[in-house]
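Quick one: the structure is below, and I'll ask about it shortly.
Right, subunit A next:
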Amino acid sequence: MTTDVTSESAAVGGPASADTDLVLETWDVTLRFGGLTSLDHVNLQMRRGEILAVIGPNGAGKTSLFNSLTGAYTPQEGKIVFRPKDGGEKSLLGSKPHIVNRLGLARTFQNIRLFSALTALENVKIAAETRLKAGPVSIMLGLPKARKAERLSDERAHRLLKFVGLEDKLNEIAGSLSYGDQRSLEIARALATDPQVLLLDEPAAGTNPTEKLELEGLIRRINTELGVSVLLIEHDMRLVMSVADRVMVLNFGKKIAEGTPSEVQQHPAVIEAYLGSSAEDAAAVQEIIAEHEHQSASDAEDGQ
Partner candidate 1 sequence: MSAVDTSKNLTPSQAARLRRTAWYQQPRFSRLWAMVALGVLLALVTGEQGNTRDIFFSIESTFTGGGLWVCLALTVGVWALREFAGDALKGVATKAKPGVAGPLGSVRGRIQADQRLRWGLMLLALVLALVVPSLLQRYWQTVLVDQIAIFVLLAIGLNVVIGWAGLLDLGFFAFFAVGAYSTAYWTGRLPVEPPVVLNSFWVIPIAVATCLLTGLLLGAPTLRLRGDYLAIVTLGFHEIIYLVAKNADGITGGPQGARMIPDFSIDFAGISYKWSIDPLPYWYLLVFFIVVVIILFSRLEHSRVGRAWTAIREDEIAAAANGVDTVRFKLMAFAIGASTSGVAGVVFTTKYGYINPEVFPLLQSILVLAYVIFGGMGSIPGVLLGAAALVWLPEVLKDYVDPSDRYMYLGALLVIMMIYRPQGIWPSRRRQRELKLAAEGIGDADAMSEPAGGKF
Partner candidate 2 sequence: MDHLSDWLATRLDSPHTVGISGVRVGDHEFFYAIIVRARECLVLNKTIVKLAIPVAVGALALTGCGGGDSGSGGSTVKIAFEGPLSGDNVALGENMQNGVQLAIKQANASGDLDFKLEYVAADDQGLPDKAPTAAQKVIDDPDVKAVVGPAFSGPTNSASPLYAEAGLVTVSPSATNPSLTDEANGFASLLRAVPNDNMQGKAMGDFFAKKIGAKKVYLIDDKTDYGVGLSKVAEETLKSAGVSVVKKSVPQKTPDYSATAKDVVNSKADALIYAGYYQDLAPFAKKLSDAGFKGAAISGDGSNDVKFVELAGDASENWYLTCPCTDATVEAGTKKFAEDYQKEFNRAPGTYSAEAYDVANMIIAEIKKTGGDVEREALRDALSKASYKGLTKTFSFEKNGEFKGTDVFVYQVKSGKIAYQGNVNELIG
């Protein structure tokens, strides 16, 4: 099931014109569950340093795509390639989740999955420590190596919690934090693994407008200050349109459009996908479109 993740580009293959500036790339990824095709020949190209949003109606296959990228699912067909900063190519198809994470892809979950009985600090330390080497023997014997690792993870966790604004909630139990704080904590935990690509699964779900604004800023800061590419699944179009460099649209497991936010929102297939889904959605989408036209117009003005 697991392919050799250390294999270099030769083993991975793919189009000869592989763009080394693409940090993450998939070709014809197809994932089926019994008779149901969840992902249908999905091609994705993500540039290093960009914020790419994946949108689509419910059941379009967004989370399936995430799960396929991070090793939770193994698609039956296709290729997934990750190109780390320091060169080379790694195939992600069928890799175990922790290997994918180690290569440099970290994720959050749609329904926040924290270690809820642990403190915020412990949550982040767990992730930070996966990059450190201290075996059980050196820990049991209390060797200097183990103590150093403990110190390093502590420092790193403190730094990241400060980065997401939870520096005064270090020792609170994760399960008793507010929803927004839990969201931030989950992002901090993902960042603690020192990723090159951060996959955020509907981070704005259930947050209030203020938190949304903070989140928007946080995503930008992650992208600019930490230099992490961000792949974002989101329903909140305002957030998508404001932070994403590019947008990819999935419907029924197929990619139906890709491009800058303004390109995508005028794409006929996208409009149809949203209009076709249900009456409520249609109304919402029209509202969204109207809103975005307005906004992109103002963006355009800003740009000038």
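The candidate set was assembled so that all candidates are chains of the complex that A comes from, given by their letters.
Basically, a contact is a pair of C-beta atoms (placed from the backbone, for glycine too) under 8 Å apart; a residue touches a chain by one contact, two chains touch by 3 or more; residues count from 1.
What you see is a predicted model; the values in this text were computed from it and never measured.
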Among 1 or 2, touch partner of subunit A in the complex: 1
Complex contacts: residues of subunit A adjacent to candidate 1: 63, 67, 70, 72-73, 96-98, 101-102, 106-107, 109, 113-118, 122, 125-127, 129-132, 134, 136, 139-142, 146, 149-150, 153, 173, 175, 189-190, 192-193
